[in-house]
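One structure, as structure tokens, below. Some questions next.
A single protein chain has been omitted; all remaining protein chains appear in their positions.
Up next is subunit A:
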Amino acid sequence: MAKKRVSRRKFLVRGALGTVGVLALGTYVFRGSIRRVIAKKLNSADAPYMGDTSTPLIWFEITDDNQIILYSPKVEMGQGTFTGLAQLAAEELEVDVSQIKVVHAPSATGNMDGFATGGSTSISALWVPLRELAATMREMLLIKAAEKWKVDRDKIRFSEGSFYLGENTMTFAEVTNGVSEWEIPDTPELKPTSEMKWVGKPVPRVDLKDKVFGAPIFGMDASLPNMLFGSVVRPSKIGSTFKNATFSEAEKMPGVIKIVLEKDFVGVVAKSYQEAENAKLAIEVEWETGEDWNTSAIKSMLTVGKGKPFTIQKEGDVEDVFESTEVIVSEYWSPIGAHAQLEPNGALAHVEEDKATIYMSTQVVKITRDEIADRLGKDKNQVNIVPTFLGGGFGRRLHTPNGIQAALMSKAVGRPVKCFFSRKEEFQNDTFRPPTHHVLKARLNDIGAIEAFEHNVSSGDVAFGSPMVPSIAEPILGADLGAWRGGMVQYGAIPNYQAVSWRIKLPFATSWWRSLGLLANTFAIESFMDELAVKTGKDPAQFRLEHIQKDDRGDRLSSVIKAVVEKSNYKDAVVKERAMGFAASTDASTPCAQVVEVSITDEEIKVHKVFCAMDPGLVVNPDQVRAQCEGAIIMGMSAALFEKMEVEKGELTPTIYGPYQMALMKHAPKEIDITLLQGSETPGAVGEPPLGPIGAAIANAVFRLTGKRLREMPLQHYLNS
């Protein structure tokens, strides 16, 4: 049955300069409430697309040289989404991928995702909607071609962006030419997966050449005539609130145009970046600050048993089992993590009398637009956010209020102003991955099976406090869905298990960091599972398999475990001073299992090989899925082995790469072997799931080499302490 998903009432056609015509397909009807998204999350599924439904949306544009521009409501931050979306559109438009140019949809197109780009949802959420839009546009063009040729549409053939009738040819662009009214047909049936030409192919990234030849595509590269440079004074102490500033010296410094004093910040606008930075040093700011926090104070706050508990998962009765028998208990910790993305946050704003244009790297286009409009006192449709390619996202740009500062400075001087963070400011004003504390308890029965299992996680906020999750949702949710991501027990054959999330409000901002709680929660749970396997004397992978329930979710987890064991020829033994470590996780709907081969030389943990088996469902672009696995594995390794922010005398530190140690070329494994399984007919999460197992897998290998159980990340730091 044909579906009617594209609303006629909201349909809009308009012309644009330099194009033959603009096809504006809207509005994709999807009134998903935040609650439903959350409910779906709670059910461990992938989130749907949450596009705005209040205004017409522009999705496609056909240029006079017959190129199809796809306006993406999802931003490209390296995860390969643009390439996957081009493949989906090409599939239904029956064109070559090279004919599609994917660009970021400026907010003025109306095509904005009310949620964000994040959570490994871009491809899974647009899998159906984008193909339906493309198929509908193809039908619209076909109807119009038939009208122009005055023939029945069944007589017309089409391929690669052109229609054919006998000897006659019309390109999509020619069909579009001069049309002012379009008929919107019912949404056609979508092509079955078996007939797809592009889906499943390792199409090279559509942004590859721009990124190899240095094209100016990032927020930092944005530039306008008459542009000035802004710099905002940012606090170095935790919990600082801006009070006031004195700046008579700064005003006189070379290149300074204006010092901008607002209720919540002070900034300088100058002719060059350097002059703005120099003048900033001469501004004296009065901050209201709180306590002089340090790491140990933070760590003691963050203790299971303190704060508000919320049971997120419960089967059987663990309390009952734990009361009457001997219980195995272990504690684990993870540190504060920085995003450390290479492109600092920043924005180029041009605020004029009746409009404002802001070019920036952001994962939340709509929220940013609304916040800026609100602060400028402008109507939302007077503010246009032009998203750029992101020099890394990882969750760092899921709230970008710095756009407001650039806009206010531009307004103050009446010229375009570009303003971005210094590296020190990035490290001290990050929205960090919260530190965690985990208490795990289990009871093994006489035959070495787990009778009861409990995971307690104490974490700073991830989702709570974020503008994406309204505070009204907090009482409905109870527990922070970001903090407990990956924290549920995935071994459903255990008769009694529960997971409890303890909320702690930390004195500095904590938020989304690629994979959210998955990295820390999996480190704790899968290290503990390894402890239990060792106690029973069983093979660690086999031990997991024995505790997995027999259902679809369980079967998919079992399959990736079996696949990685086979591929790596996993042995629970030390061979030639190298040991293997095993761990598995399930993130959203995607299970992932990894085996690492590790040695320790001169007290340094060295990861030689990583085997990874993952089942993300249907794979749109296998090359990019592999790239995501490779990157997530090494990023996860970096966090698990080296990364750690400290709090000293009220300041977060270190403030530069190097002292904030991260994995470099020399640390990267020489061999990464990836096996992709397909346990679902639709695409699932890809970008974050492979970050899950790596920390525990390394720690489990280290235990086999040294007999020492590392219960705190970063592992390299605690190896010899």
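Annotations
Criterion: a contact is a pair of C-beta atoms (placed from the backbone, for glycine too) under 8 Å apart; a residue touches a chain by one contact, two chains touch by 3 or more; residues count from 1.
To be clear about the criterion, contacts and distances are computed from a predicted model.
Not every chain of the complex appears here, and the one that does not is recorded in UniProt as "(2Fe-2S)-binding protein", selected from "DsbA family protein", "Imidazole glycerol phosphate synthase subunit HisH", "(2Fe-2S)-binding protein" or "L-cystine ABC transporter permease".
Of the listed positions A:V212, A:I447 or A:A573, the one in contact with the omitted chain in the full complex is A:V212.
Screening A:I672, A:L705 or A:L719 against the full complex identifies A:I672 as the residue touching the chain left out.
The chain that is not drawn here is touched, among residues A:D623, A:E646 or A:E712, by A:D623. For the options A:N66, A:Q341, A:N429 or A:S515, the residue in contact with the chain missing from this view is A:Q341. Per the touch definition above, the residue from A:F389, A:F543 or A:F582 contacting the chain not shown is A:F389. Among A:T193, A:N244, A:Q274 or A:T289, only A:Q274 touches the chain that is left out of the view. The omitted chain makes contact with subunit A at the following residues, 77-80, 204-205, 207-218, 220-221, 223, 254-255, 272-275, 339-344, 389-394, 420, 422-423, 623, 627, 630-635, 637-638, 656-658, 662-670, 672.
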